[in-house]
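Sharing a structure here in structure tokens format.
The complex is shown incomplete by one protein chain, all other protein chains being positioned as in the whole.
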């Protein structure tokens, strides 16, 4: 392991700007909307145990300090200092921040980057832009052009876009670019329904193709997330027809999270030249099993197709914890391979640099 | 490992009351309806090898005694003595017995409990009660009320109910409580069809809600079972809408077996406050891989949400084998975590007690 290995976190969010009691902390720790009502404290799971192991010392506590002691110390230091410590200790060389989910005021990109002492770039959430265009008043027939314009403007300084179709309609998206008439009809349905949230197969698909047309890498939420999502609809294999159709564009397609479909995702990274994968969110949720997860992901995924992300949201701990666990996982896989005679130390070094940042730089900053 | 750690077996059946030749023994060993016709003796799989390793000494044989020798000794001792030895050696503190599957006369609950020297409580199978109500003569319109009454009577001394919807219609159940008109229509369909087996999405769902209304924990068959079941329809992710709808009731929902969807089940245990999981049936089928299975289950499932069950049916060996393999699996996971520095010895001891019995007692005996 090289503790100093800087990581590009190619998908994260920002941190909350408030102190947290135990209930609020546990509510932000995982995708569970709140701590287990029947005794399933999340501190009694691998992620909570990993907080006690790895985060406690950053707050000057003993390794494995009890949860309540941890929370007391956290409050004592205050959220600003906590943020400073964990972002600073994460060892990031860049953050790519999805700004499309902000259920409460979060730290701005520049401030987040300052805490991490690394540049923070924006990833624009496609569905959010579509919802804003529709909310701002547009005719059904005018939606397509307005969306294209707005997306172009919003992404002027962004490095990629993201789709959360998995949460809305699921990933069973048709491959072809929808026709203008289909987009108009879908926008009309949305406007008539008068709801705030895009959840329409045509609109997700249209927005994805628009991102591709702008030459921007497209991130896809895949696999586990909060339980609003029907996890079965977030299987990356559902996306095969669209991924196939997008191959000729040469645009990088990034499958995020992926658990428990990470072997499926690894397969897609092997067979599709433009598909990349990560284990963000999953890695820190799995705690000391992150290495087992990365080993399974890389059964098929080439090391040139694997990226690092935290998918951290809200808690500063998660930027640090995800980075720490991922470095350990990467070392477990790569050093393990050297010890088993599967590859050389030089190979391991090269793969470490690729996964830590070179792959992300190639995807986001050289196209 | 603490060999003396008593376990609450929160889901099992009872034992057969006859001696068994090799064919009959193998037919009861797994979910295969009979031993492999083309040479796939089940003794040449992990479960059979685990019988030779762990069960042989209980019958005074050498560890790894050959299968035929094992069967001879078994016959020599007779099924009563065999039952006495294995149930006695299982180290159980309570048995929760699903009484709804009895293809041949089984030992009664009191006698089973006596063999195990532990109280045996009843779990009532919802579909069996529905089938009895319909068989006993009821009008379609009268079914709902009769079922409620019968279920209340049948569960007076029971500690939970169980649904086998996975075997019948699959787990793709709508979330909402069916309307009285829907229940009447479904009962009418059943009565007209004149078959003995409930396999109707509305009736499964109705029965589950009735169990919830009685305040009883609800067990769900999930994942592997006998090959009557289309395993694809037993994916716990199909149940997400219903699990979500049942959250506000606060009723414990127990996902049984789960293999090969145990990671999916672990996810559900993390994100839904009332969902609990086990690896019953799978653990003893996997033999020495039970630890790998438990490690995967607990990637996301908090230790406060994991229970022990054997799902033993027929063979006394299975109560002992499941308990032995589960204790080893639990020790592999928990001691492994201590050795890796993931948690403390004190944490491991607490998790051991939770999984072995505290979680089950909280679910079944304190609500």
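To keep things simple, chains are lettered A and B as they appear, and every chain counts its residues starting from 1.
One rule holds in what follows: a contact is a pair of C-beta atoms (placed from the backbone, for glycine too) under 8 Å apart; a residue touches a chain by one contact, two chains touch by 3 or more.
None of these values were measured; they are calculated from a predicted model.
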Contact with the hidden chain (one of A:301, A:321 or A:356): A:301
Sole contact to the chain not displayed, among B:30, B:146, B:163 or B:359: B:30
Selected from B:219, B:270, B:285 or B:324 as touching the chain missing from the view: B:285
Those residues of subunit B which, in the complete complex, touch the missing chain: 30-42, 44-46, 48-50, 52-53, 63-64, 224, 226-227, 230-232, 259-260, 285-289, 292-293
Where the missing chain touches subunit A, by residue: 235, 237-238, 240-241, 244, 250, 252, 263-264, 267-274, 276, 295, 298-305, 337, 340-344, 347, 350-351, 354, 359, 362-363
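Keep this in mind: only the chains that are shown with their structure count from here on.
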Degree value of the rotation bringing subunit A onto subunit B, based on Cα positions, nearest 5: 120
